[in-house]
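Every protein chain except one is present and positioned as in the full complex.
Think of it as A and B in the order they're written, each chain with its own count starting at 1.
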Amino acid sequence: MGKTVRIYVMGREYEVPEGLTIMKALEYVGYRYIRGAGCRAGFCGACTTVYRKNGDYKLYSGLACQTTVEDGMYLVQIPFVPAEKPKYEVSEIKDVEDILRVYPEIARCLSCNTCTKSCPQGLETMDVIQSILRGDIKRAAELSFDCIQCGICSMRCPAEITHYHVAQLVRRVYGKHYLKKSKELERRIKEIEEGKYQEEIERLMKLPREELERLYKEIRR
Amino acid sequence: MSYPEEMRKSIEKVEETRDERLGLEINRMSLEEREEILKKFHPDYRPEAKREIGIGPNKGDLAPNEVVDLLESYPIVDPEEVDLSQVDYDVSLLIIGGGGAGTVAALWAHYSGLPVEEILISTKLRHGDSNSIMAQGGIQAADKPDDSPVLHYLDVMGGGHFANKPELVRELVLNAPSILKWHEDLGVMYDKDEDGNMLTLPGGGTCRNRLHSAKDYTGMEIMRVIRDEARNLGIEVLEFSPAVELLTDNGRVTGALLWNMETNQYYVIRAKAVILATGGFGRLHIQGYPTTNHYGATADGLVMAYRVGARLRDMDSVQYHPTGAAYPEQIVGLLVTEKVRGLGAQPVNREGEAFVHPLEPRDVEAAAIIRECYERRLGIETPTGMVGVWLDTPMIEEIHGKGTIESKLSAMYRMYSRFGIDMTQDPILVFPTLHYQNGGVEIDEKARVLGESGVIDGLFAAGEVTGGVHGKNRLMGNSLLDYNVFGKIAGESAAKYCKSNGKGRLTLDHVIRYMEALKKMGVPENRKSPLILPDYRGKKVLMRTLDLF
Partner (left out) sequence: MILLGKYRYMYYPGCTLKGWAKDLETSTLKVCEILGIDLIELDRWYCCGGVFELSDNLMRHLGAVRSLIKAEEKSKEIGTGDLVTICSMCYNVLGRISFQLKKEDIEKINFFMDDEKDYSGKIRVKHFLEVLKEYGFNKIRNYVDEQMGIKVAPYYGCTLLRPEEIGIDDSQKPRIMEELLEAIGMDPVSFPMQTVCCGSYNSARGIKAVETLRKKILESAKREGAELIVTSCPLCKYNLKEAMYFTELMEMALGGARHG
């Protein structure tokens, strides 16, 4: 074995090769994931891990599948985030007032910024909530776009806000009511409904392979 | 963890040739050249990697060894050990797989008149933990004035080497625009211009700019919106409860057996119809390749369906994505989206030479990279012995301006930054990675699963678990489309089926018969499937494991 580092999984010490992700290090020492692993690539938010480091008071968080182990890490994974997800009808939600009816608790934001500091995606989470409060739906939607909904913000918020759910709603509101609808799309759908392409495609479906190959080359010229 | 000295030297060459390459138009290969490079270098053409299936409807057909191993396996549940008389969930529609196809199917089954209480989703991990959430690049639809569903049709067929099932391709391309419209109405934040029209990019093998995206989180954006909608409607999802076997009544599918991975309890589900939406098989690591796929992509659906007599097709071809990360070690195999090439980054060898058009169809592009590394030996070696070629990402900002990478490829940029590599300044190292299950369970245009003697009653399938839509090679952006179009069709068809059919008996008779056939073949009894999850535990630990309780 080359160089190794010492990690502490829920307090128990293990020695693992350096350069592994936290996820692979846990597997290396014998854990088999049921919870705590989804995409294994930084897209699903299943693997949130909180940790402290030797001699450092800070509580860090990261994605186990995207964070390299360091010597002296005290690790625990958060398997599940309890969070209420209210039901709503997006077509009825258009502005801050509507959003506040679904998530009144966002008005409790203390601007402590703990959410931002805990975000493994490095998003400006508090600014998302603050933007909503002042009615800037666009900014809130854009700032939160890269959210993978791991929920760690919601575990740490003293105002008990569930940022990742709130942001989901805001993005849908933005996508539905603020982004303009595509005219080109509508036009094409109408053409299809009128059967404009049906016949041509049915014809292609019956063509022998050589004929199709010829057409395929032709459209590439 | 920036680049070590040796790799730096090659990067300098890449930098030297960059200006010259910016103006360079690289020729695309002719169909003949493509055939040739595929035969010589594509992993699919290595005869020792495949063998004939020895059992079931596809007996005699070739498939990767890893797949055949699973098909020629005993069930993980002993039919004698389960009590099917006590039903735990009694619903009209059971959907197996809570990824993209499963969620879309649930929504459309409901839109088609099934009450939400009559729909149940079983899934292996959490709702949405799937390949669908990982898609970055985009989704195809011919909505631009210079494009048409006819051109889209031809591209899909050509990309699939004309082996596709034509009626499925027709459904795919004709339904594409209305799927995007549905997304728009749900509030998916597609990249748009000021008038609301979609921004499109070229994709490998497309003759028009047809790729629609939501930054490079397209799959995540679509998945989280449809999941939110399913949650709003109150559709029940049993998480960490994969299906391990289908249940049948005289050949008709009537339910499934689920297994709670946390408590080990099994659940008996009775349903009028079952939709299979279990996705692909990347985690089988075909030929030892690393994969881009999520943790649960283990071909369970293929195995379960095959045991009830479903036919498989195009299982001999596997998609290797040309650009998986090859450095640093922590992210080896993870996807570097095709959009990186779509935006202008060229594959470049050790000497700084461009050697292939950046947007050949995937199999061709992958073969060209393998040739560069292993025949021409112009790849770059990493400290752990991986070999790859450069993808010259700084070109993107030369072409589209500063800031493009951070805004359009923020997922990629973030991934590399986490490991100390700034892809706006330095190229990234790539090598093909196992990406997509081209073939799968055969369906008809109503998403009904086909067996040896036609439709298998009560069983529908959609998404990556199916075969036929993409022939022998899927083009980028067509599988997000696939799971939406066929998820929708499956939901509608199954809802309709539920209206005119009752419930059936619950048996594992088909499994018992399958086991008899396995016995005749002499398959070793310790070979079991479905796999459910891969096992990545360290070897040293496994050697000293006691299974005590």
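In this section, contacts are C-beta pairs under 8 Å (C-beta built on N, C-alpha and C of every residue); 3 or more make two chains touch, one makes a residue touch a chain.
Given the structure is predicted, the values throughout are model-derived calculations rather than measurements.
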List the shown chains that the missing chain touches in the full complex. A
Touching the hidden chain, out of A:E105, A:D136, A:E184 or A:E213, is A:D136
Using the touch definition up top, pick the residue from A:N54, A:S91, A:N113 or A:Q198 that touches the left-out chain. A:N113
Give me the chain A residues in contact with the hidden chain, please. 96, 107, 109-113, 126-127, 130, 133-136
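Please note the rule applied: only the chains that are shown with their structure count from here on.
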Using the average of all C-alpha atoms in each chain as its centre, how far is it in Å between chain A and chain B? 19
In the complex, the residues of chain B that touch chain A are 1, 28, 31, 125-126, 128-130, 133-134, 141-145, 148-151, 153-155, 157-158, 162, 166-167, 170, 173-174, 177-178, 180-181, 184-190, 192, 194-198, 207, 214-215, 217, 219-221, 224-225, 228, 231-234, 240, 261-262, 292, 294-296, 328-331, 334-335, 410-411, 414-415, 418-419, 533, 535-538, 541-542, 545
Would you mind writing out the residues of chain A in touch with chain B in their complex? 19-21, 24, 27-35, 37-44, 46, 66-68, 85, 87-90, 121-122, 141, 145-146, 148-149, 168-169, 171-177, 179-186, 188-189, 192, 197-198, 200-202, 204-205, 209, 212-213, 215-217, 219-220
